[in-house]
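One structure, as structure tokens, below. Some questions next.
Note that one protein chain is taken out, while the other chains of the complex remain in position.
Letters A and B name the chains as they come in the text, with residue numbers starting at 1 for each one.
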Amino acid sequence: MGGKGIRIEGLKKRYGSGDTAVDALKGVDMQVAPGEVVGLIGPSGSGKSTLLKCLGAVIDPTAGRMTLGDEVIYDDGWKVRDLRALRRDKIGFVFQAPYLIPFLDVTDNVALLPMLAGVANAEARSSALELLTALDVQHRARAMPSRLSGGEQQRVAIARGLVNRPPVILADEPTAPLDSERAMTVIRILDDMARKYETAIIVVTHDEKIIPTFRRVYHIRDGVTHEEAGEGRPFDGTG
Amino acid sequence: MISLAGRDIVHAWGKFVFTGIGLGLLIGVTLVMAGVYRGMVDDGRALLDNSGAELWVVQRGTLGPYAESSSLYDDTYRAIRAMPGVAKAANVTYLTMQVRDSRSDVRAMVVGIAPGGPGATPGWPPYLVAGRHITRSHYEAVADVASGLRLGDRLAIRRNSYTVVGLTRRMVSSSGDPMVFIPLKDAQEAQFLKDNDALWQSRRRTGANPAFDRPGVPGLLDAVNAAQSTNAFVNAVLVTLEPGRDPDEVAAAIRRWRRLTVYTRPQMESILVGKLIATSAKQIGMFLVILAIVSAAIVAFIIYTLTMDKIREIAVLKLIGTRDRTIAGMILQQALALGVIGFVVGKITATFSAPMFPKYVLLVPFDSVVGFFAVLVICVVASIAAIRMALRVDPAEAIGG
Partner (left out) sequence: MRRLPLQPRTVALVAVIVPLLALFLFVATRSGPLAPVAVTVTTVESRTIAPELFGVGGVESRYTYRIGPTFAGRIRRLDVQVGDAVRAGQLLGEMDAVDLDDRVRSQESALRRAEAGLQEALARQLHARTQANRYEKLFSSQSTTEEILEARRQESQIADAALSAAREELARARADRDGLVSQRRNLRLVAPVAGVVAARDADPGTTIVAGQTVVEIIDPKSLWVNVRFDQVSAAGLAAGLPARIVLRSRNGEALEGRVLRVEPKADVVTEEALAKVVFAPIPHPAPLVGELAEVTVALPVHSAAPSIPNAAVRRLGEKIGVWQLVDGGLRFTPLRLGASDLAGFVQVREGLREGARIVTYSEKALTARSRVRVVEHIKGAPR
């Protein structure tokens, strides 16, 4: 269900109203094709988080248009009624910390999403196991998250983000806690997965090590994005 | 769908079980509290059951013999026995006093039972747990096990010593004191008999009174002394009825023709339960309310804390599309699970600790069932705050920090 990736046009977000109003986003334009990994870079307070939250459908933008796959989800207002279902089915999340559910084992952490969507347990678990295998952590399928290493946890988190085959994955500083070698590995995995599953991946980061690996990078500053071509270096970790 | 609550409980089972045990001890105290009240009511009922009577004839205008003192001439029973509808009538005396044995003394209700036999005469203990019934008309006693007496013990009541020949169980006064059954004649004497010093003083006082010690009338003093040391009174007459007789009718007849106060079983129960233990019952009711509030507060606090610990997970769950209902359900189920663990522990604690209480604690299954549902309701109510907090968690918190 890769579709056409994600496209954002003129997205604006204003916090507050009247004299104290702050325009966090002043018209953001972005487009990420299926199978593509782009970087989103910006200093603190640039509107990076706000953009991510708008994309993640957890806050309401003020104006603009967002298209996910071939469905317009926002056009000066949400076009889908169930934002939870939208998040569950159409958007994958990978966080800075893995944020796995500590009381579920690895498989169920991944399988939880399809289960929430109403997929039968066995089926959800088999698709989870398939992804875990793809990410090479199938041997930890029954472990509890606390028993995993940081890299393993992040892989499971990525598997969770992918399990419902969303058209877009939002990765928020996915490499922050990792050393450069592991960070590279994560980025390579994201790249592999993007291509394998035809998913658009937006990686929010300020990790200097990994920025050169993106083919395309969006810089965000004062609520406006600027597109740049990335270096597109290979993921060999040599920088 | 998997049970999130179940997984969380299994994951953090130690925390749950130990919290549950803590809560359980509190619930146990609550159940014991209710048991104390039931025990008090049951003490009263046991007193009435054990007397074997259907009517209690007492001194006119008194609430005797348990709630007030009452005294009747000991030949009153003959007239009552002759009333239509009366099957049996037997004298009885009740006297609460300290009963001494060789080791210590124990507070007991001494019951004087009319001569006759077990089953045949109202007032006799209806069943024993050891030994035999009284066969001699003097100086034998049947005691309740709660008095700590054993078969063959010699116990002193006033001046006489009695041999314990039988033991009963649950034969207690309305205030829970164990009963000691002794023959009526001895009990009448015990009720009246002063200690020897008092007797000597009384004789000397009488002797010093010129009206009683006249030189010209030898023997008058002895006669007066003798008259002072007899007791022809009993506290009540226990009456059983012929089969098929209406207790109220017979009671009315005795009231009208014998001019005595008569109580039927329901009236007696209302005196014992309604009047004698009314204040205690209210006291216990207050404690139950306080314990319920404390339990609710503790459950609420625990659930709130457990939810607070999971705020991040809840945010993630919400972000990845978990419905509010599922999250609320998870918290509610955890609260209920805590309540169930607490109840199970509480019930076990209460049952095993009940016999250790000095007074009777009666655990009624009905109370347990009510308690169980009360615990569930309290848990539901207590989880509201946690649920409200969980539902207010912003999924955006998971992003960007």
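The definition used in the following text is that a contact is a pair of C-beta atoms (placed from the backbone, for glycine too) under 8 Å apart; a residue touches a chain by one contact, two chains touch by 3 or more.
In this text, all values refer to a predicted model and were calculated from it rather than measured experimentally.
Shown as candidates are B:A67, B:V92 or B:V165; the residue that touches the absent chain is B:V165.
Only one of A:K13, A:K48, A:K90 or A:R125 touches the chain withheld from this view, namely A:R125. Only one residue from B:K15, B:R100 or B:K185 touches the chain missing from this view: B:K185. Residues of chain B that touch the chain left out of the display are 10, 13, 17, 49, 52, 75, 87, 115-120, 126-133, 135-139, 145, 150-151, 165-167, 169-170, 185, 215-216, 218, 232, 240, 242-243, 341, 344-345, 347-348, 351-352, 363-365, 368.
Methods note: only the chains that are shown with their structure count from here on.
A separation of 69 Å divides the Cα centre of chain A from that of chain B. The part of chain B that touches chain A in the complex is made up of residues 1-2, 4, 7-8, 10-12, 312-313, 316-323, 326, 394-396, 398-401. For chain A in complex with chain B, the touching residues are 48-49, 52-53, 56, 58-59, 84-89, 93, 95-96, 99, 101-104, 108, 112-113, 115-118, 121, 144, 160, 170, 172, 204.
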